[in-house]
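Removed: one protein chain of the complex. Kept in place: all other protein chains.
Per-chain numbering from 1; labels A, B and C assigned in written order.
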Amino acid sequence: MKDVQNERDHRNIPIDKVGIKNLRYPIRVKDRRDGTQSTIASINMYVDLPQEYKGTHMSRFVEMLHLIKPEISLKKFSVLLETMKQNLDAASAHIEISFPYFIEKQAPVSNAPGLMDYNCRIIGSSNSHNEIDLVSEVNVPITSVCPCSKEISDEGAHNQRGVVQLQTRFKKFIWLEDMIEMVEACASCDVFSVLKRVDEKNVTERGFANPKFVEDVVRDIAERLMADDNITWFAVSAENFESIHNHSAYAQITRGTLPAS
Amino acid sequence: MKDVQNERDHRNIPIDKVGIKNLRYPIRVKDRRDGTQSTIASINMYVDLPQEYKGTHMSRFVEMLHLIKPEISLKKFSVLLETMKQNLDAASAHIEISFPYFIEKQAPVSNAPGLMDYNCRIIGSSNSHNEIDLVSEVNVPITSVCPCSKEISDEGAHNQRGVVQLQTRFKKFIWLEDMIEMVEACASCDVFSVLKRVDEKNVTERGFANPKFVEDVVRDIAERLMADDNITWFAVSAENFESIHNHSAYAQITRGTLPAS
Amino acid sequence: MKDVQNERDHRNIPIDKVGIKNLRYPIRVKDRRDGTQSTIASINMYVDLPQEYKGTHMSRFVEMLHLIKPEISLKKFSVLLETMKQNLDAASAHIEISFPYFIEKQAPVSNAPGLMDYNCRIIGSSNSHNEIDLVSEVNVPITSVCPCSKEISDEGAHNQRGVVQLQTRFKKFIWLEDMIEMVEACASCDVFSVLKRVDEKNVTERGFANPKFVEDVVRDIAERLMADDNITWFAVSAENFESIHNHSAYAQITRGTLPAS
Partner (left out) sequence: MKDVQNERDHRNIPIDKVGIKNLRYPIRVKDRRDGTQSTIASINMYVDLPQEYKGTHMSRFVEMLHLIKPEISLKKFSVLLETMKQNLDAASAHIEISFPYFIEKQAPVSNAPGLMDYNCRIIGSSNSHNEIDLVSEVNVPITSVCPCSKEISDEGAHNQRGVVQLQTRFKKFIWLEDMIEMVEACASCDVFSVLKRVDEKNVTERGFANPKFVEDVVRDIAERLMADDNITWFAVSAENFESIHNHSAYAQITRGTLPAS
């Protein structure tokens, strides 16, 4: 049976990334408390394609995933990237794995337990010099109370759910939990799945005492990350789903050194 | 050229709805202030298919739309439904047209003008007795301040953006603007696109003085609609994108008589 | 601490559904082959609210979920519904649980194994007479080859990915796997996650030999379900993401008896 993909291509144009996109797959992710947790990922896997080949072998991406029954950790990412390069005769490889991640979190006063969900993503690349580049991303829902509204109003202050996206590059492994807790500490208040009335009083008063613009949230996070020797690069954004508007307020800071490509 | 769709089908199963879905199309919609406004719709158009035919003629749906260059109003819906029945030899027809709708709205104190966007939908059916059934839907973003949080906290109260969906059946024409204004009057506060500082003070204090659960919002709207002779049926829901949780609070009331089918 | 929700309401309007929406939660689902599988659900939970109460107790919904660490099966749904009614002093309860469900499926010729993902949903209600109503829903991606295009063209036929949504009510338990396999058997061809070249030849030729309109797909499924004594009600729709258009073709059939409400 003819292998069309393997034919010679004459356009002399190498392709940067070719592969599969939006494959849903059950994975296990390293978990600070329990070792691992089961979740469902959406996966993109790409390799480069040299100018002389007509096509890549798409089925090998999914086959490879099926064989390794992925238990995803930052450490295992380099193995996965090398396997992709070998199986597909490629010089470079790129993976993006997005998944909801759950952390058990107790309500602040009643200690009622609940599970919070965070959209996370791990992005990994291996280039033609076998240099690995890893990015860890968390998306953290927060409460944000408006400082201007509090200052100018006789009572109350508009507040809303916001989401902070934090991406980091780092020297040594960091837990998703550490990134999430750091973001939550920089919000007006953090968000919970179960809150009894004593807890609702606590988060309302804590948020009101701690008003922050999107500008404040990204600056407070940036300040901590700039002081952390382990972080070589970060991008942080805060988006508020304004309770007084039908659009979002947004702020973004990127700092650090990108790996040479 | 053979017309496969027109062939006889032997399974003896009539089809309830067959047609096109998610066609994007520029339309003009009747506007209380300016006569009409231009917007972009997503359109579903279906007819029934008698048991003896293998298929419908999908191209006629889009052709028909292209010919009438749709200026959408509740009144013209019956014409459109009858045209569908004729062009497709069908006994019943069904259309759903969803679109963002814009209303110029001044800030409450500064009177600074802005445009608010509302997702709207008109759903129309004509059955085999040529009885027309029309449903008008608005989705209205609101500010919602939590009564419990206000009551139990020393200061402040958690609040958030919510969205109210209201669907109505009616005796005589009602403007989308009327439905939207009625919903906004039942919220803790309505939402604006432009707010100067004097306005932000106003909406913060107005919302804080007027705390409402999702339960209150749907009840206040239901109360008004039940007292309105023109409304024969309604379904109203309120969803709050809670600022203290990563999930929504939700309440829903349906009342009235459905048309006999 | 004052319980605002428990206060008396004077509008005299009972609420049909009140509760939480879009809560993400890890669950285990009954699996025909392995017993259970882990997945991530999006959960809506509602109860009714009598006219005399101002509000429901939202935190109890999530707390209840946390306590039962849900292993979801059609059988356990009635227990969950009764628990909701008791914990919230309600006369009726309603749950909707949506989740991706995975089935290992071998490629048709090479037998290469892969995992297919299907969006599923279980909807359950218990009314004031403690009558349970359960609906099982599967969303199945399929290959659809156009009979008209094949008939009129010298070579080839346009084809595309489609999705079939099937909802059923039934007398005795049916597996999600059974519903999915039945839908796949009624498509031009079923869809796989891993296909080697021998398999790609197989699915291409199988689909081409078996062209079907959306009308054919829903009729073939309806025919099987109408002959099945266990099925008391069904709604089946097919949507084709047409490869020659930027909109969908759609067909829908509903049959059977709804439970008295």
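FYI, a contact is a pair of C-beta atoms (placed from the backbone, for glycine too) under 8 Å apart; a residue touches a chain by one contact, two chains touch by 3 or more.
Every value quoted in this text rests on a predicted model; they were computed, and no experiment measured them.
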Report task. Considering the entire complex, write down the shown chains that touch the omitted one. Result -> A, B, C
Query raised in the report: Out of A:Pro113, A:Pro147 or A:Gly256, which touches the unshown chain?
Result: A:Pro147
Report summary line: The one of C:Ser42, C:Ser78 or C:Thr204 in touch with the missing chain is C:Thr204
Query raised in the report: Which residue from C:Asp117, C:Glu137, C:Glu215 or C:Glu239 sits in contact with the chain not drawn here?
Result: C:Asp117
Query - Positions on chain B where the hidden chain makes contact - result: 1, 3, 23-26, 37-40, 59, 62-63, 66, 100, 102, 112-115, 117, 193-198, 201
Query raised in the report: Given the full complex, what residues of chain C touch the hidden partner chain?
Result: 116-117, 141, 143-146, 148-150, 152-161, 189, 191-193, 195, 197, 200-201, 203-205, 207-209, 241-247
Query - Touching residues (missing chain, whole complex) on chain A - result: 1-2, 4-5, 9, 11, 13, 15-24, 44, 46, 49, 54-56, 58, 62, 147-148, 151-152, 213-216, 218-220, 222-223, 226, 239, 246-254
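Definition applied: only the chains that are shown with their structure count from here on.
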Query raised in the report: Under the touch criterion given at the top, what is the topological distance in steps from chain B to chain C?
Result: 1
**Report entry** Angular offset of chain A relative to chain C [C-alpha, multiple of 5 degrees]
**Finding:** 180
**Report entry** Chain occupying the most central position, where position means C-alpha average
**Finding:** C
Report task. Starting from the mean Cα coordinates of chain B and chain C, work out the distance between those two points in Å. Result -> 25
Report summary line: Taking each chain's mean CA coordinate, chain A and chain C are separated, in whole Å, by 29
Query raised in the report: If you average the CA atoms of chain A and of chain B, how many Å lie between those two points?
Result: 35
Query raised in the report: Could you say which residues in chain C touch two or more other chains, in rising order?
Result: 1, 23-24, 62
